[in-house]
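Presented below is the structure to which this report refers.
With one protein chain removed, the remaining protein chains of the complex are shown where they sit.
First chain written, first letter: the chains are A, B and C, and each begins at residue 1.
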Amino acid sequence: MAVTHGFLPHYTVTSHLCSMAGFKQFPEGMRHVHQLRVRYADTDRMDMVYHGTYAAYLEAARVEMLRDAGWVYAELEKAGVLLPVVQLNLTYKRPARYDQLLDVRTHVVAEPTTKLCLRCEVYHQEDLLVTGDVILVFVDAQSGRPCRPPEGLADKMHELGLIAS
Amino acid sequence: MAVTHGFLPHYTVTSHLCSMAGFKQFPEGMRHVHQLRVRYADTDRMDMVYHGTYAAYLEAARVEMLRDAGWVYAELEKAGVLLPVVQLNLTYKRPARYDQLLDVRTHVVAEPTTKLCLRCEVYHQEDLLVTGDVILVFVDAQSGRPCRPPEGLADKMHELGLIAS
Amino acid sequence: MAVTHGFLPHYTVTSHLCSMAGFKQFPEGMRHVHQLRVRYADTDRMDMVYHGTYAAYLEAARVEMLRDAGWVYAELEKAGVLLPVVQLNLTYKRPARYDQLLDVRTHVVAEPTTKLCLRCEVYHQEDLLVTGDVILVFVDAQSGRPCRPPEGLADKMHELGLIAS
Partner (left out) sequence: MAVTHGFLPHYTVTSHLCSMAGFKQFPEGMRHVHQLRVRYADTDRMDMVYHGTYAAYLEAARVEMLRDAGWVYAELEKAGVLLPVVQLNLTYKRPARYDQLLDVRTHVVAEPTTKLCLRCEVYHQEDLLVTGDVILVFVDAQSGRPCRPPEGLADKMHELGLIAS
């Protein structure tokens, strides 16, 4: 059947984007889940995701975690708060493959101070592929010095159950 | 209010992922729309998306176009058909910025032969930022030689109204 | 023989870095040659350099061409002149492979105005792999508008024989 424009729904369903993401309760605790698709650009000749690519995956995941919690990182920057990474520890258990739909589960592992300590776990379906511990520092863009987290952020993380006790 | 696990919806809404994507009719014709978020990793010190990053954006978009049309590129590869890029022409009109939600609109600009000729347009809202013309070649993985497109692909592209006349 | 520190030369030879680069006369004209090594990060699962990677290769090459001609792009930026890419046309003839030492040959294809039009050719030994035409625009960082090239740049390009006639 040829598509006639008058009858075509404005948008067709694209299940690959309407992903099950957001905050979710797991047996081990509350996690934010961000879903992403492995691109060709992300792979290397060993036919797996290049180990350095995960830095960008984790970045995308934590930005969405903050957004879903109510903080848009781009807005934070405009307000003069930067959040550079000061430590990144990645452990590679199993390779991720091209075109896989990965879940990055993120939670907070310590009370936010000037530092935000995150644990990220990259899953393909039920397989844990990579774990990443990321430490970021809230920095005042003007002074260049560490500063407190945005008002209410720690409370919100607690409220969401995202901070591991 | 503290989140009690029993009452928490399994997943909370994440509007940023449930994007308006898929095939869509525009005044200028039918387009496949793929939506993506600009990551920090994608930017450069000029505070815009690095011009080389668009290669990966366009790749992600055409893979979803093929998927939404019924062909999973990863499956094509397993079946012995590769689809390398032989030409990429990018024209940069306006910069894309960090955290913007971009729409990549893709359509086919010529009858598929051994070549697949795509036109991609990267929009932020109503602003056209970048156009990209991509020529890919269907290649038989065994012989390394150009080959015909998968059975039914050209027909499907016509049916979807994706091929510019 | 064990290396004893007292006898070890301060630096051992590293032929891979002391590359034959700079301006060089070819039958087809004068070219700037920049040599680089393909990293694992640059490859994809098709066991070749990802097609988007060449944007960074060409960028590295033209920055060294400018440096060898007497202009440090980083200094230009500090002086308020940006040089964004407005067009990039890449044609892929043969794949580049992991660990290959590639030569990027660059020359100027038109009299520099507010635009700088470059032709780049990526070689592995005698094999031409990729050609890239890049158009950049000199932009005044303050006004955001196109501006003239730095004083003396066009003359120097002529003097070096880099501008194709």
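Operating definition for what follows: a contact is a pair of C-beta atoms (placed from the backbone, for glycine too) under 8 Å apart; a residue touches a chain by one contact, two chains touch by 3 or more.
Quick caveat, the model's predicted, so the values are computed rather than measured.
Touch with the chain that is not drawn comes from one residue among C:Asp44, C:Glu64 or C:Glu121, which is C:Glu64.
Contacts to the hidden chain, counted on subunit A, fall at residues 46, 48, 50-56, 59, 82, 84-92, 95.
Annotation for subunit B: contacts to the undisplayed chain at residues 40-41, 43-48, 50, 52, 98. Touching the omitted chain from subunit C are residues 1-3, 5, 8, 10-14, 16-25, 30, 33, 35, 37, 39-41, 55-56, 59-60, 63-64, 67-68, 72-74, 98-99, 158-161.
Everything below uses one rule, namely that only the chains that are shown with their structure count from here on.
Viewed as a network of touching protein chains, the structure reduces to a complete graph with every chain in contact with every other. Using the mean of the Cα atoms as each chain's centre, the chain most removed from subunit B is C.
In terms of their C-alpha centroids, the spacing between subunit B and subunit C amounts to 29 Å. Averaging C-alpha coordinates per chain places the centre of subunit A 22 Å away from that of subunit B.
The multi-chain contact residues of subunit B, meaning those touching 2 or more other chains, are 55-56, 59.
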